[in-house]
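Right, I'll just put the structure down here and ask away after.
Complex shown without one protein chain; remaining protein chains in place.
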């Protein structure tokens, strides 16, 4: 479906700021996360993509792979062969871990969109991903790139970067992002006694590789659970909820997560539904105060008063969070909705990039959602 | 979009059995459940629809409302004005309860597709539906029309009907059907200590009435929760699980259900995901035996070894049930997938009708699912 | 997504007629047309599928490939290794042509769902399909299996079959079926002076092979033209319209077709929109009479008074045809809507099979469409 442009529109849409932009490379630019990074960074005021790599597409104009990304003038290469200040990695798990050490050594800041630097405990990699981590010494240096939970670390990484130490960000997975934003205030308050997370994702999260089970005719007009009891994002969610709950006495409530993802017939969007039994009775006003306090001032998180629809965030870096106490059962429901490719991937990577480079956190991410 | 046929195909597709078919009326035939009843009964070997009523559509050929139901020769009427042996009611809640007594008095067997005769406790109606039940004395006579759980009662109703007492079936809701089939074996074994039911439905369950929030542009590419803590089907699920668990000592585990329905962008299908903490440790082999035992011989229930997709049952009266124990967390997952308009509504109504009239349970319901 | 059944429902749904059914083989049973043949024939009153072959799936139960086709008891084989009376071929173009001669020699009647026996002129195969036909002598024997146009030939083939000569049917393509049913009365009347056919298809027509451009995320929320000026179905349409127009003096109007197919985001359904300049002025009443006459008595064709929606025929073997004259421009519009997998493929094959075996034409094809 590639559609090379014969008469391209002139690039009147170039970044507004011509002052020495940050030079960015995208490694693994041919998939959906790569395309989303290209789309977002093409309009970033302070960054310019100077290199994009893609397996087996050496020499192909970016537009032949991502027809909607017009005017970039970029050509895919097999290797990162120009100087860059930062790279975004969109690689299969296990691959990023092998290239990151070299990049950091060259002083290049890394935003890894994959899982290789999200987990703090090296033993989690063989357990959940089936590979021994080749650079476990970097796991402590890496920042889990969810700014709403780890902004301080990202700012510290920015300071280090300014003094010469390249930063390493493990950008969170899509399900963890939606789930953690929905549940963080409860976890931090030690309120989670028992937790079921039932999540629904659009199909783009499964990537761009040709697989028969992701054909339109298979996915459309159908819903199914998958990754039953072994979805890899479980590890991230347990890790981060565990950190939040540490010291509250409610650590066990988030330690053995019942996480069930579902594939639903849409392209973009994740809704995470967190079902919580609480460690003590709560009421709605306490929850409201908790969430208001947690997200006041957050540029991308809206706490909303009705169950959010993923369409309300499509194409944007925004998250919608909803929390409700049920007086009848005593339970609490916490919902989080995001666009899996933006706040759940590329947009979140850019948000962390902004922080690490001392830019306004919202730079390049100002677009409102596209609805309907 | 009604499309009246100018040159209709000749009705070479008439029911095969010309011997005095059972005369059926459909009251409230203009919605999706009504259309589905017309579609199924048009090919039923032993029943003939002789009347179909629809508010404000008096005199309209059925095909102007349901263009796909060709060849019926039926015209909508405002009242049920011919003799019938049975009626299917597809009416708003609260309405059926007012007309059923008269129908029964006339000796007409009633399959009510709405909720008015599903609940045994009259007090549940004001609590969940906001109306006082006008005929509470009939609640004990009504059979909850899920044959897999109440076949014996349906067969007894058939015997009574044969001796002159019209039967009354409260056909279950779509969510309860998927949920109860998934969870019944666990409930009956007293295994449910704590239960979260997170369900996903296609849009046809919301009916055919024009509502802005159900427009294609609103629903497509979006998912959202709704009916938070107050969906009316909760009452049915709690009632039936409670009956199953009665005497097991695990009654409390199903007494205060955390039920959360979601609207997803598809027309047909329900997937119910039951997340269970068990009253005691179990293993997969015990679960397999439990489900094999429960559903051996059931004509419409398949216990499957991989998470079911709703597309695998579309257009059919079949249900797919999946159960899995997680050794890591000790929890149990039970999934149920159905077509909400068939096994979740019209097909199930016909299944009960078959039993009540002493017909083969599968009559008219033989069609395999339509996939892809 | 295969979902092997652990506790299958008992086969209470077996064909009603136990008398020596016709033994049928399906060669190439793993794709969508194969699945549709299995689905339809599983409920056929006079045929039984006794063999189903699939490349590289030797020994796999049919249900692992088509989870919705339960209860068949069939296992896929690599070769057709049991005796059959008829085979349906669902093979890539060029392959069927090599196996058909052997099948016919063994006295096996062949319904070829592919294109290898649709065209009468052997030279069309290298021109449109890129291969020399290996058995051109069979092209004259083959019947173009659109019963509405070639019923006489199918009935003659039935007579020959009864006297020992296996029949060969080239079952039409999906686009030709929708297009020819819409335009046949105009062509036969010599009314087509100039013709544009602009068609829209669901994605299942592209088959079940994994291709990145058919992923849900690529197809959803998008429409595009494809096969510009070289779609292979053009040849069939020109051939059949040419036969119809022969001798009317309007042969040239259908000789160089402007046929443009589009891919739209749905699984099933084809709508063909025929834009006609007429050879002489017409009016609506003439058109109405023409179409009424053409399709009176046809069991599967409805001439309708409003533009048909493909949803009105989904899952059924029915076609809806609409014709309208525009007094303002003098042009005529002719629309045809079918389910591409049923009337456009498997259902039509079964319809021809019925005729060739002297069965009621509608046997096994009685199901009404599934809507919504």
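Quick notes
Going in written order, the chains are labelled A, B and C, and every chain counts its residues from 1.
Keep this in mind: contacts are C-beta pairs under 8 Å (C-beta built on N, C-alpha and C of every residue); 3 or more make two chains touch, one makes a residue touch a chain.
Just so it is clear, the structure is predicted and the values come from calculations on it, not from any experiment.
If you put the hidden chain back, the residue from C:58, C:81, C:221 or C:293 that touches it is C:221.
For the options A:47, A:309, A:334 or A:350, the residue in contact with the chain missing from this view is A:309. Contact with the omitted chain, checked across B:265, B:299, B:336 or B:369, is made by B:265. One chain of the complex is left out; on chain C, the residues touching it are 194, 196, 198, 200, 202, 217-218, 220-226, 228-229, 256-258, 260, 262, 264-269, 271, 273, 275, 277, 307-312, 314, 324, 326, 328-331, 333, 335, 337, 372.
Interface residues of chain B facing the missing partner chain: 1, 32, 202-204, 208-221, 224, 265-267. The chain not shown here touches chain A at positions 1-10, 12-13, 32, 35, 39, 42-43, 66-70, 204, 208, 220-221, 267-268, 288, 291-292, 295-309, 311-316, 318, 320, 360-362, 366-372.
One rule holds for everything that comes next: only the chains that are shown with their structure count from here on.
Compared with chain B, the chain whose C-alpha mean position is the greatest distance off is A.
Look at the contact of chain A with chain B and you find the same residues on each copy: over half of the numbers used there are shared. After Cα superposition, the angle needed to carry chain B onto chain C is 180 degrees, rounded to a multiple of 5. Here the spacing of chain B and chain C, counted between their Cα centres, is 35 Å.
With centres defined as mean CA coordinates, chain B is found 40 Å away from chain A.
Residues of chain C in contact with at least two other chains: 1, 32, 204, 208, 220-221, 267.
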